[in-house]
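Below: the structure, in structure tokens.
Every protein chain except one is present and positioned as in the full complex.
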Amino acid sequence: MIKTETLSKKRSGPVLFSEYKQGEGVKKALELGRENILFELKSSGLKGRGGAGFPTATKWMLTAASNSDKKFIVCNADEGEPGTFKDRVLLLEYPELVFDGMIIAGYTIGAKNGILYLRGEYEYMLKSLEDYLELLRMDNLLGENIFAGKDFTFDITIRLGSGAYVCGEETALIESLEGYRGEPRNRPPYPVNTGFLGHPTVVNNVETLASVPHILIKGGDWFRTHGTDKSTGSKLFSISGDCKKPGVYELPWGTSINELLNLVEAKNTKAVQVGGASGICLPKSQFNRVLGYEDAATGGSIMIFNESRNMLKILKNFMEFFVEESCGQCTPCRIGNIKLLEGVERIEKDDFTFSYINNLKELGRTMQAASKCGLGQSSPNSFISILDNFKDEIFGAKRKGEKNV
Amino acid sequence: MSKREYERIPVSQQAHVVSKPKDLTAIGGMVSVQINEKKITVPLGTTILEACQLNQIHIPTLCHHPDLCIAGVCRVCVVEVEKMRTLQTACSFPITSPIKINTSTQMVRKARRHIIDLLLSEHYGECYSCFRNGNCELQNLAKEFGVDNYTFGHVKTQRYEVDSSSAAVIRDMNKCVLCKRCVRTCIDLQEVGVLEAVKRGHETHVGTFLDKPLAEVICINCGQCINRCPTSALRANDPSDEIWAAIDNPKKHVVIQTAPSPRAAIGEEFGKEAGKSFTGELNTALRRIGFDRVFDTNFTADLTIMEEGTELLTRLKKAIVEKDESVKLPQFTSCSPGWVKYIEHFYPEFLDYLSSAKSPQQMFGALIKTFYAQEAKIDPADIVTVALMPCAAKKFECNRPEMCDSGFKDVDYGLTTREMAKMIREAGIYLPEMPKSHFDDPFGDASGAGLIFGATGGVMEAALRTAYELVTGREVPFENLVIEPCRGFEGVKQASVKLENCVEQYKFLEGVDLKFVVAHGTANAKIVMEMLKKGELNDVHFVEIMACPGGCLGGGGQPIPTSNVIREKRAQAIYEEEASLPIRKSHENPHVNYVYEKFLTDGPCGKLSHKLLHTHYVKRGKYIS
Partner (left out) sequence: MLVLEKNALSEEIENLVGEFGKDRSALLQILQAIQGKHKYISDFAQQEVARMMDIHPVEVNSIVSFYAFLYSEPKGRYIVRLCQTISCDMSGKEEVAEAVQRELGISFGQTTKDKRITLEFTNCLGMCDQGPAMLVNEKVYTKLDPETAVNILSEIK
């Protein structure tokens, strides 16, 4: 077994941050065999941890069912959502979970190649991850006949991004891997059928893959004991903003925002942005909502804003982000985001009418429905939720008809 | 006689479509779907757009073009697919399961309106001052969806400088809607690769390498991007004002030559269905506009056949009889200026394979300012030559510095079909109702062989009719002179004809299987050039290449829109017109013989014809400095 893990693990949590020995999950996977792995995964109810929440077992099954001779498993480590940094922690402190997850995925779907797409901003991790892979090769966790598993050959390569948030979208990521602009593809066909270089490809978030070894060892039913009916298991939350203890926390799904705020010792909280810049912004009155796919869904980003913050400025920061990070291929996202930003600027300058603002909100709804990928579909979320939930702060005086504000 | 077909695979997006099953009768070959209450059955993999089109359900489109691969970027064609969270683009969504589609819900209509409004907000300028007014896809969409009040504002200043550096193509990115049709045309359809989307987000625009002016990059001026642009972001460099000025100047003798392809397409500019030539009507219209003489480019097409054919026979003789190994075979045609610039950029090491014969346009210019000037006793300095062409590259060609062999600029202006139609409309003429009239002497009418130059394979067919007859003394062994293997729109065609019982002069060709290749579109030209590189054309004698898909009739100066269906109809118009002509072989054109008797007295490829009718090429290469 590998004894290179030097980082002392101070973290603790029900699933990911619990005890794990390198290779344990892979060993178990080989014992279980493909069908049982898929069974455990299905009964665990694990859903994609990047934010979209697609059932992982289904994704794997679709790819496993394809009889293509070449398949790929891609680990999406293009963590670019503002306020998200859980993958950073996993890759730095728990690489064994991520890589074991990839190996198991490769075994299950019948892929010989795994690719870790690491965002360019995380280049500083590259060396240590590469070294780690080398050790895995030495221990026969990568390479040919892994753990004496007959015909199971698998290796992992790491590819770097180059500063493009949109590459976190799975098809944009694949385009980027293929050497094109990171522009999302038309779907269908989906990557499970036509992915990297046209081959069936599973693209999973770092956290999703890291959950798999634990699920196999302790069973899908055990995983279900955490979380809620619709959101099983636990989740890593990246907590930042106005609080005493920002950082990554592993909590079961179903935790309420209030509980979370207490945990990180946030005071005078005015607003919580759930799901990053592309998520929704909740006011105090909604802090009793729970985190989960059925209520406040998130890829893990929680940003806390206290009473001193200017919501319009926050919104402007988000919109500037999207204007820069939109890939620019589809109309709603390319032009829509700049229109929403323009709207924010006009509110700032007090140069607007309410019908104009309502038109922009309607435009936002069109962007949600008609944009090509998740970026444009979710970028209006903060615009709509901040303007709706913080009306008083933003338009307060105006709405009451006061002059000279 | 053999015929080979090649399938070209577009580079991008190729893998991302669901291919249709070969056997539709197999289980799963067909899928039943419901579109707006209507139940239909389509082959698996049919897109929603295709399914709707087959069932007369209108779906608006913008980035979609029948010649190009799917993009799915404008989002105008969104529809509702039951059980899907978001709207789906009809153009890209392959039907693989029994789904329910709704093409006109409130959400769909609102989304389409918003998208059009967004595009308009960034679309600089006003419709009334735009040359695409009345033939603009964005304008049509705005009208269709009643988008008329710039809900999200309207850009008041130009973001981009208009690039008018090129003699052929003008780019105004202020009008661009980023449908990327030009990109797909340039990279996938033509494989020239001058245009691509650069930067990202709101900064995204269609650009050249490092945003250099078009004249400085490796643009071949084919103008195919213009034909596929839905707005006025791309247009040809229009010389009609200069031409009006010449017409209005009593001192100037303004002469126009018209090519067959514009004649077969100009009716479309006047609302007529594609597929009818307006040659006679156009002659009358041009005279009414004020052109002093109207000549037929087909005349110099016949001359091209004589020159290029003689050149080929000379090369063959050198190679076969004199065993001269420096002779380059196969000989490539040189009448397409887009193709000429393509080979100059992409395969400069193969320039010697090109025929040195000028294109018909340039031959005519040189003849008008020499022979015609002499005959008509007009000072060539006072002659203005205009060429009506289906082509954007002809504008570049007539401006090449080497094209001044008459002592003057041989052809002063290249005019496209679209620009000609504009001039005719401006003169208050409705072309389709003009009485018919003939071309002017001394060049008179031309042969049908010259006419079919307009379609891909036409030059080859014309050349074979003449060459075969010169060599064997008999007509080509094809019924009604129709050399079928030269016709049709396959990308690369290859065939051969056996030369037997040759006349004395050409005995050295006895028993030779004269092999030829025909290709159209530079993507197919690339295939041919790669074959040449690999030595796969060693036994081929003659290659015809046209830069534009379909040949000249699909040229970059032709009416918009264009599609395979339209190109086929134009070809049909040309072939029908030619079948009715009395003379159908270039060497039988009495006017051609007259010119060789009176003027080019040392015959085809003689000294004078070499001076006036032949040219040389420039090794340009691909490097952009």
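Order of writing sets the chain letters: A and B. Residues in each chain are counted from 1.
To be clear about the criterion, a contact is a pair of C-beta atoms (placed from the backbone, for glycine too) under 8 Å apart; a residue touches a chain by one contact, two chains touch by 3 or more.
Everything quoted here is computed from the prediction, not taken from an experiment.
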Candidates A:Q22, A:T63, A:S176 or A:S385 - the one touching the absent chain: A:S176
Specify the residue from the set B:H58, B:K199, B:R288 or B:R474 that touches the hidden chain. B:K199
Touch criterion as defined above, residue of A:E170, A:D242 or A:E342 at the omitted chain: A:D242
Tell me where the left-out chain touches chain B, residue by residue. 187, 192-200, 207-210, 217, 622-624
Sites on chain A contacted by the missing partner chain, in the whole complex: 79-85, 87-88, 119-124, 126, 159-165, 176-182, 197, 238-242, 246-248, 277, 303, 305, 309, 314, 317-318, 321, 324-325, 327
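As a working rule, only the chains that are shown with their structure count from here on.
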Averaging only over C-alpha atoms, locate the centres of chain A and chain B and give their separation in whole Å. 49
Give the list of chain B residues in touch with chain A in this complex. 12-13, 15-18, 70-76, 78, 86-87, 89, 92-94, 96, 107, 110-111, 114-115, 118-119, 121-122, 151-153, 177-178, 180, 197, 199-204
Tell me, which parts of chain A touch chain B in their complex? 164, 166, 180-181, 185-186, 188-189, 194, 197-198, 323-332, 334-339, 342, 359-360, 362-363, 366, 368-372, 377
